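The complex is shown incomplete by one protein chain, all other protein chains being positioned as in the whole.
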Amino acid sequence: MIKKDKKDATSKTYRGPWAELWHRLKKNRLSMLSLFILAGFMVISIISFIAVETSIGQKIFEGTVFDYQNVVGQNLKRTLEMPSSDHLLGTDSFGRDTLARLVYGARISITIGLSSVFTSVLIGGSIGALVGYVGGRVDNIIMRMMDVFLAIPSILLAIAIVSSLGSALPFLILAIAIPSIPGFARITRAAVMTIREQEFIEAANAIGASNIRIVLKHIIPNSMAPLIIQSTLSIAGAILSTAGLSFIGLGVKPPMSEWGNMLSEGKNFITTDPFFSLITGLTIVVVILSLNILGDGLRDALDPKLKN
Amino acid sequence: MNDTLLDIKDLEVQYVVDGEITRAVNGINLKLKKGEVLGLVGETGAGKTTTALAIMGLIPNPPGKVTKGNINFTNSENMKIDICNVNNKALLDIRGSKISMIFQDPMTSLNPVMSIGDQIKEGVEIHQPEVNAKERAKEMLELVGIPKERFNEYPHQFSGGMKQRIIIAIALACTPELLIADEPTTALDVTIQAQVLDMMKDLKIKFNTAMLMITHDLGVIAKTCDNVAIMYAGEIIEYGTLRDVYKNTQHPYTMGLFNSIPSIDKVEKRLKPIKGLTPDATNLPSGCKFHPRCEFAREACREIAPKEYNLNETHYTKCLKVEGCNEYKESRVIDDE
Partner (left out) sequence: MMSNYILEVENLKKYFPTGKGVVHAVDGVSFKIEKGKTLGVVGESGCGKSTTGRAVIRLLEVTEGVVKFEGEDISKLSKKELIKIRSKMQIIFQDPYASLNPRMTVGAIIAEPLIIHKLTKNKEELEAKVKELMKTVGLSEKLYRTYPHELDGGRRQRIGIARALSLNPKFIVCDEPVSALDVSIQAQILNLMQDLQDKFGLTYMFITHDLSVVKHFSDDILVMYLGQEVEKASSDNLFAKNYHPYTKALLSAIPSIDIDAEDKIIQLEGEITSPIDPKPGCRFSARCSYVKDKCKVDNPVFEEIEENHFVACHFAKEINGL
């Protein structure tokens, strides 16, 4: 028999909880593919931001798909073309480059998706953590208020907010964030209530830790898992809601491009020139599917029961 | 006439997780006669439960696999099968009817939305359609000391000790020839444990069921078993009758176990624990798997894997020192560090 070194806890390579999560996620090929696709969209959005909003960027990316002129510049002689070397994904009914419009739309969708989910996680998570830890009457009152919110269909709530406040970007984000706050509050509350009963919380009490310390150091880090999963899935929902609002004309207004208003434009000629609608729809499908697959992958990776 | 019920030969079970091989069971040989009670003792990770699951043909695959050996089961009708090499259908016929298993946790082993009567009935209906299942179930309830009027009640209406009785009733309802009890009383309080063990003893005599009692509690073994097998790192390192193992302890690990238990009868200032930790089954030590923790270990123990050495007809152990082989005598004591 070959003699191996005594392998012991001291010689094993150790990973922190986050490194461990990454290690497990890496083994899921589909999730990694999704992550890769999403990272691609992120990079494109960032470049688009630089190319449109900064003067150096405007110079560097002049004439490329990132150029804002290509997003809004009409050319009525070349409408609804099929892909060519000039326009890789063809043009729309105003002769604008479809690729350029999708790229700009990606930036809008991802900005709204990320910031609305960030907002609702922050607000919903804090509310949930607070009521979960404090419990009692505070819990009861706040959660019933949340239930009222939950009773209103989220898209209706979003429409109501946008139509009263206007469709500027911050309001759009708010309109999409507010309906998902109760969901996050519920999830966090449930996680916190489970963690609160664990013995290590009692142990923290025994060594004299303050309530704030217990929440910040012990409860929140241990209740992140369901929040992370829910956030990933919510980004998908937020992107769909943005597209939905734009589709019915309440979100991003033309000539600025957004996936939803592009679809809305495409529906007018879907029977004659379906390619434009198809390519727009496909983009949305790819992003949403990637987010959902990644969310599922994270759920598996974070579940200790599936460890082996 | 052959009265061997179960004959395990050179059984090896491995689990493969992330390309890492966990060697849970490493070549064990065990024989169990009809009506015999065998105690299987070991600490966490010694491979006790894996052995039990292998006998039930329940090793989850993947990640687990029986890599070597066979488990021959001969029932009273002299039907002989090798559990490691039969199809699923044959296993289903045996499971629950010829071999039953009781699990450790009475709280989670019962289906919470089924009445206890129906749960006892279930196995009988599947395996013995000719029997009146309801009558049998009521009979079983009475046998384990629960009034048959409670037939239609649900698990949450019973206490922990009662639940374990119900589980035993389910396991014995088809009058199996072998009952595997995996830590049946670990989750129970001592006074309740005493009741349950007593009842199991009575039932064993009544049905002449052979029993494989898996536990880490040497006291429970002493109360219930005829023979004892001590497991360490997937091997049986000492086997014998209760008297052999308890009164003529040979293997240093077995001795260590006895020394680790505080005695009720004697006064001792300090316990003498076994040093070190139980080995990692993904990376077992070479030679004798106990040598890193053994106070008698010598160089030879690191090189040579000891074989079964018979002290008498019923008692064997795996230890070079007991064997008194020349390699051991001539080699030096291991210097640590």
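Letters A and B name the chains as they come in the text, with residue numbers starting at 1 for each one.
Here, contacts are C-beta pairs under 8 Å (C-beta built on N, C-alpha and C of every residue); 3 or more make two chains touch, one makes a residue touch a chain.
Note that the coordinates shown come from a computational prediction; the quantities given were computed from them, not determined experimentally.
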Option touching the unshown chain, where B:D198, B:E295 or B:E330 are the choices: B:D198
Touching residue (missing chain; options B:G47, B:G96, B:G240 or B:G256): B:G256
Omitted-chain contact residue, chosen from B:I21, B:L242 or B:A305: B:L242
Residues from subunit B at the interface with the omitted partner, ascending: 43-44, 159-162, 189-195, 197-198, 216-220, 222-223, 242-243, 246-247, 256-265, 267-268, 270-275, 277-278
Touch list for subunit A against the chain that is not drawn: 9-10, 12, 14, 16-17, 198-200, 202-210, 213, 217-218, 221-222
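Everything that follows uses one rule, which is that only the chains that are shown with their structure count from here on.
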Subunit A-subunit B separation of Cα centroids, rounded to whole Å: 51
